[in-house]
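Excluded from the complex is one protein chain; the other protein chains are retained at their positions.
Showing subunit A:
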């Protein structure tokens, strides 16, 4: 009984592993542009968090303005770089 079960398991595993795959998943290497788009989303999230915390009364006005300016500058740089790369890619 054990021998039959073991043999079936061996044949099943071999067939499953080496049965030719019709569709193989491929993936191109992640580009710098994709990385920048991810970064942009993170910065937008940070801006949304900051806005929400300010509306919740957590930060004084001057702190909020300074923080927002820093985050916006950072996001603007990333957005600009994304635009540059997208322009360079388009024909």
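In this section, a contact is a pair of C-beta atoms (placed from the backbone, for glycine too) under 8 Å apart; a residue touches a chain by one contact, two chains touch by 3 or more; residues count from 1.
As a convention for this text, contacts and distances are computed from a predicted model.
> Write down which listed name, "Peptide/nickel transport system ATP-binding protein", "Cytochrome c-type biogenesis protein CcmF", "Xanthine dehydrogenase family protein subunit M" or "ATPase component of Mn/Zn ABC-type transporter", is the UniProt protein name of the chain that is not shown.
The chain we cannot see is recorded in UniProt as "Cytochrome c-type biogenesis protein CcmF".
> What is the set of subunit A residues that contact the non-displayed chain in the whole complex?
Subunit A touches the chain not shown through residues 2-3, 5-6, 9-10, 12-13, 16-18, 21, 24-27, 29-30, 32, 34-35, 38-39, 41-42, 44-48, 50-53, 55-60, 62-63, 67-68, 70, 72-73, 75-77, 79-80, 83-84.
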